[in-house]
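Dropping the structure in here first, questions after.
For subunit A:
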Amino acid sequence: MASVWIPSLLRDLTGGIVEFRVSGDTVNDLLNTLDERYPGLRARLCDKDAIRPNIALVIDGLRSQKGLRERVAANSEVHFVPAISGGNLNNKSDLCRMS
Partner candidate 1 sequence: MANKTAVQATINGEDVEFLCEPHQSLLEVLRDVLRLTGTKEGCNNGNCGACNVILDGVLVNSCLVLGVEAQGKRITTIEGIAPPHGLHPLQQKFLEHAALQCGICTPGFIISAKALLDHKPHPSEHEVRHWLAGNLCRCTGYDKIVRAVLDAADVMAVEVSK
Partner candidate 2 sequence: MQAFEYIPATTVKEAIAILAREGEQARVLSGGTDLIVQLREGRRKVRAVIDIKQIPEVNELSYDPATGLQIGAAVPCYRIYGSPAIAAAYPGLIDAVSLIGGVQIQGRATLGGNLCNSSPAADSIPALIAHQASALVMGENGERRIPIEEFCIAPGRTQLQRGEILLSIHIPPVSPYSGGAYLRFIPRNEMDIAVVGVGAWVALDQSGTTITAARIALGAVAPTPLYVPESGAGLIGKLVSSETVAEAATIAQAAARPITDMRGSAQQRSHLVGVLTRRALHIALKRAGYKSA
Partner candidate 3 sequence: METPVAEQAKATEVSVEERHYNIIGTRPIRHDGADKVTGKALYGADVRLNGMLYGKVLRSPHAHARILSIDVSRALALPGVKAVVTSADLATLDSVVSRVGEGAVNWRYLSNNILASDKVLYHGHAVAAVAATSLNAANEALNLIDVQYEPLPCVITAVQAMRPGAPILLQELRTNELGARGEIPTNIASHDQNMRGDLERGFAEAAVIVEREFTTGIVHQGYIEPHTATAVWGTDDQITIWTSTQGAHDARRQVAEVLQLPVSRIKVIPMEIGGGFGGKTVIYLEPVAALLSWKSGNRPVQVTMSRFEVFAGTGPTSSSVIKVKMGSASDGRITAAQVTMAYAAGAFPGSPVGGAMSVILNAYRMENVQIDGYDVVTNTPRVAAYRAPGGTNAAFASESVIDELACKLGIDPLEMRRINGAKEGDRRVDGPLIRRIGYLETVEKARASAHYQSPLPAPSTPGLKVGRGVASGWWGNWPGGTSSVSVIVNNDGTVNLIEGSTDIGGSRVAMAMQLAETLGLQAADIKPMVVDTDSVGYNDVTAGSRTTYSTGIAVHKAGLSIIQQMRERAAQLWDVESASVDYADGVISSKDNHIGFKELARKVGDGDGNVVASISISPNGDGVALATHIVDVEVDEETGKVQILRYTAVQDVGTAIHPAYVEGQIQGGAAQGIGWALNEEYVYDQQGRLLNGSLLDYSIPTALDLPMIEAVIVEVPNPTHPFGVRGVGEVPIVPPAGAVANAIANATGVRMTVLPMSPQHVLEALWTQGNERV
């Protein structure tokens, strides 16, 4: 099972738990599984079908470009870390809202 690290600002959703072992083939699978247990977690990290542009997905120390479609190995470590640019926050549509 891959290990998913929860960003500190989302740990209120997981009761303070930092790291989860989750099974799944892709990052999408992992997040869906986690979201079942902690509803809302996925939405904090994603805009619909993509990881928010201000978050860098790092798997086993490598920055992934495929995002949710990225495949993970059984012993992979998955992190969501702040990207270089904070990006842009905004506004009226929840779908686009992000920082």
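Candidate entries met the following condition: all candidates are chains of the complex that A comes from, given by their letters.
What we mean here is this: a contact is a pair of C-beta atoms (placed from the backbone, for glycine too) under 8 Å apart; a residue touches a chain by one contact, two chains touch by 3 or more; residues count from 1.
If you're wondering where the values come from, they're calculated on a predicted model, not measured in any experiment.
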Any copy counts here: identify which of 1, 2 or 3 touches subunit A within this complex.
-> 3
Quick one: which bits of subunit A touch candidate 3 in the complex? Just the residue numbers, please.
-> 5, 7-10, 18, 43-45, 47, 52-56, 58-66, 70-77, 79, 81-94, 96-99
